[in-house]
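Below: one structure in structure tokens.
Here the complex is missing one protein chain, while the rest keep their positions.
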Amino acid sequence: MTETYDGPLLEIDRLSISFFTRLREIPAVMDFSAKIMPGEALGLVGESGCGKSTVALGVMQDLGVNGRIVGGSIKFKGRDLCTMTPEELRKVRGKEIAMIYQEPMASLNPAMKIGRQLAEVPMIHEGISEAEAMQRALEVVTDVKLPDPARILGSYPHQLSGGQQQRIVIAMALMSKPSLLILDEPTTALDVTVEAAVVELVKDLGKKYGTSMLFISHNLGLILDTCDRICVMYSGEAVERGSIEDVFDKMRHPYTQALFRSIPLPGANKNDRPLISIPGNFPLPHERPKGCNFGPRCDYFEAGRCDAQDIPMSLIDGDDRHQTRCLRQDEIDWKAPIAKAITKTKGEIGPVVLKIDNLKKYYEVAANALFGGGDKKVVKANETLSFEARESETLAIVGESGCGKSTFAKVLMGLETATSGTILVDNREIQSTAIQDRTTKDVADIQMVFQNPFDTLNPSMTVGRQIMRALEIFKYGKNDAERRDKMLRLLDVVKLPRAFADRMPRQLSGGQKQRVGIARAFAGGARIVVADEPVSALDVSVQAAVTDLLMEIQREQKTTLLFISHDLSIVRYLSDRVMVMYLGHVVELGSTDQVFQPPYHPYTEALLSAVPIADTSVQKKHIVLEGDIPSAMNPPSGCPFQTRCRWKSKVPNNLCETTVPEQVTLAPGHQIKCHLSDADLDSMEPVITIAAE
Amino acid sequence: MLIFLLRRIGTMILTALCLTFIVFWLTNLSPNLEKVAKSELGARITDAEVTSWLDKNGYNDPTILRYGQWLGVLPGWTRTDADGAITGRCIPAGADAQAAAAAPTYCGVFQGDWGFSTVFRRDVSEIIARSLALTGRLMLAVLIVMIPSALILGVLAGMREGSRTDRALSTVSIVTTATPEYVSGVVLIAVFASSAVGLKWFNGSATSAMDGITFANFTLPVLTIALYGMGYIARMTRASMTEVMTAQYIRTARLKGVSFPNIVMKHALRNALIAPFTVIMLQFPWLLNGVVITETLFNYKGFGWTLVQAAGNNDIELLLGVSVVSVFVVLITQLISDVGYVFLNPRIRIS
Partner (left out) sequence: MEPLSWTGSVGVFLNPLLGIAAAIFAILVIAQMVMSLFAAPVTLQSNADGTLVARAGALGTVENLLRYLVFALVLIVLAYIITGIVLPYGQTGILGAMSKRFLPIWVALILTFGLSMMFKRKLGLYGKLFDSTIGMIGFGLVMFWVYTAIFSALFGWIETFDPLGQPSDLFIAKAMKNAFPGAVFGTGTEGTFPHYLLGGDTLARDIFSRMVAGSAIVIQIAPLATLFAFMVGITLGLPAGYFKGRLDTLLSFLANLILAFPVILLFYLLVTPEIVDTGIPSFMAVVLFVFPIVFFAVLLNSRYHTQPKVRTPLLIVVLGALGWLYLSLVSQDGTVLHFMPGGLDLFDVPPGILVVFVSVVFVNAPTVFRIVRSLTLELSTRDYVAAAQTRGEGSWYIMLWEILPNARGPLIVDFCLRIGYTTILLGTLGFFGLGLPPESPDWGSTINAGRKLLSQFPHGALAPALALLSLVLGLNLLADGLREESLKD
């Protein structure tokens, strides 16, 4: 074996990969080079469709029937992977290079016990006996910090939670102690607090096993947390690469810069320092411009130069292997302050529009879904929700899966009726009026923007018709001509060209679809809009634009916005008040400043620490929660958070496990649901501190 | 699991009751009964004679009561004539008073009394037992030929989607699904058993197979039934296999370094066979169809042939018996399919 080899572990040189369809060749990756030294972690960052996953599959030589490497080489420990026979490749895969992907559930064979799936790896590569392999599996499962490893080895994948499954996938990758680990968005499908724990684990194990890593993500914060070096990709090309510090603090490519300016970092604020979105759209692979791919969207674009010829990577003097694909890197003043955007005046907060009092929503479900019968179980999806929302106010509802935020939205919309408590809209009770029985005005007043842009529009109806249908239902206008006119004006409002009215949804990009969704929600002049993670499925550069659009419409129409999200960065950026939910309970409620500063509810504290922040000057306190979020079907006794709370020991008499804490008011408008004494709460330190520059 | 089984069996019994009642009702509609009367007494009888014959034989009771009697949950009718002779459902024709008194009160399907066939002049249960045994042999041969070949065809085709092997095998299975038994039977006979083509390899009739199965007399009927079902199962297997082969966990296995044969055998096969298993079981109503056509075509006097005879000759009791049996066969296979699915699929079994 080449154990004595001490050059770069992986060396990708001018790699080009194309996919071949019936119509044309689609270049997915062009002229991509990278180098990973032993023990090093390289982050690959970019928006969806930029080719980052294709690079990973190219390394694994698993591009499918249509994909071909059309140029360049991939050397692993000095041997070219592209010229290996299938037999040689098989020896490398799993043994030397292992890969982890996004969907843990899909990556595990549903009909095979975990133990066998794990043991298979060393049995193939090292030819050891099954008993020995099982022993190894037990060790590795212990290493990935799963409780009761022996039981887990004997179970099937579907019996584990998402976080546990991802740990198993990681364990499987580590079974033969590979020298390179490729992680393709390994945490995207997980909740924030679980994600934090998995990332922590990957980092630790990488160190322990001395494994190099290729970490693919769209999240700059995650890359900052895990990697030594970073490579930014745009539209099939690497545009900038270098060490984390160089790229984060001294970026030398306009795209990198624009990317950083479009993500909500702790300093950003919707009124004084708004986000700057990248203008234009991501080019389709077969519509890439000549010259610099980023040219058409670049602020520093110089016609006749940037679009003249292909642009090579060039080294930046003085930095450690820091390269950029920009001709004007020396001419641009990288330190120039962000052009002062027009400071927007905040909308005046008006009277209370929505008042929720002691709202409860319980479901009865059969204990055993498939076989039916048996006992009925009560799932408490919402437990005593009380809050108010005012005109022009943005109230963020924060929480992870199973916290009850979607149920609340359903009850508010009238898709479900409340079990008890009241919902007052302009002092009218609507909690028990199902949507069919609501007046057109009530329905038009409360509208919703959905999470998944690919799902929010009916794929077989034109964009214009869908908006017009909403107008029709809200009884706007006398005839189709009037409605069409209004629809076109709505498209103007959401900054879409009027020509889009006659397009089918599949012809629109994700961000554009989301804009249509917003136009549709505001068609009836909605006064309360529930936005359910409206930007979480969008690319970073589009997120900023859609968020800004929402804010702008809100300012003009004095809408009350209920912004549901798990992303605390964006919540901090745009909301006036924040409500944190956990397993159906509101654990903390207060103004944005109050919630983001100590004293926190212990869950808020953990949540704040879990969110990756792409800013090297931010210091974060390190809090990793144990275990997974309990199922709402089977909640813990007492305080819902007690199973994972690190402060539990400070409360005497085992109170946390026995009684649900009362709502405590800490400051005017700031309430938390916790047993901790005032002294303990006061002793909390801020999770995020920004180092002085 | 037990609750699930009980519920399934409950639904099954309810379905069986509904279906047998429908069959009972349809076969006992008045035109059918009149036809029976005419065939018993001669075609030239008057309407009044028909009515009195029906009345005398208990056919004029409400359908639901007669259904109960037929099932054996209601006492069979008895009637005392003007001359004192007692007739009744459970009393053999021409029995004297003593025998009539000794006859059981209930005589229906539950008591094992399936009635008397007017065409074959024998007990229904006897005919059904004989014909079921014959059809059982045929079905066994069909299953032995059909299932392995269908699964192999499907797995080979689905293993590498889009390859030439896939296309060739898929075309074969599409062609067989487009060939109903009465077409494939005709073609097979014409090619392999007719004097016109001259390849007289096999017999064009399976009548002799009732006494002893030989290669010559059994091949064509078995092939005829197996071909039609085979294509369908093969296509289901292929679809299931291609879906599994593109699943993420197969990629995981490939990137673990598992070799292609091992991926197919260890990782894909079990997952890919779950769906076809259900399909095979749900194929039974179809196979029954094929059996009827094939037995008619090849003149093999099994269950399907009996069905055609019973239905064609308005033999009510026999038709009822045949229907009950076929409905039960179908329902039991459905039950097996449900239970088997749960066993094959670990995702459902444990939860």
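General remarks:
Lettered A and B in written order, each chain numbered from 1.
To be clear about the criterion, a residue touches a chain if its C-beta (ideal position, glycine included) is under 8 Å from a C-beta of that chain, and two chains touch if they have at least 3 such contacts.
Remember, predicted model here, so these are calculated numbers, not experimental data.
In the complete assembly, the contact with the undisplayed chain comes from B:Ile293, out of B:Ala209, B:Ile293, B:Leu318 or B:Val342.
When the missing chain is restored to the complex, the residue among A:Met37, A:Val70, A:Ile332 or A:Val660 that touches it is A:Val70.
Within the whole complex, the absent chain has one touching residue among A:Val443, A:Leu488, A:Val618 or A:Val660, and that is A:Val443.
Mapped onto subunit B, the interface with the missing chain covers residues 11, 14-15, 18-19, 23, 26-27, 29-32, 35, 156, 160, 163-165, 168-170, 174-175, 177-180, 182-183, 186-187, 189-190, 193-197, 204, 260, 285-286, 288-289, 292-293, 296-297, 304, 307-308, 311-312, 314, 319, 322-323, 326-327, 330-331, 334.
Contact between subunit A and the unshown chain involves residues 18, 20, 22, 25, 61, 63, 65, 67-71, 82-83, 85-86, 413-415, 435-436, 438, 440, 443, 446-448, 450-452, 455-461, 469-470, 472-475, 506, 517, 520.
To be clear about the criterion, only the chains that are shown with their structure count from here on.
Separating the CA-averaged centres of subunit A and subunit B is a span of 55 Å.
Interface residues of subunit A, counted against subunit B in their complex, comprise 60, 62, 65, 90-95, 98-99, 101, 103, 106-112, 120-121, 124-125, 156, 158-159, 169, 172, 368-374.
If you check the complex, the residues on subunit B that touch subunit A are 1, 3-4, 7, 162, 247-249, 251-259, 266-267, 270-271, 274, 345-348, 350-351.
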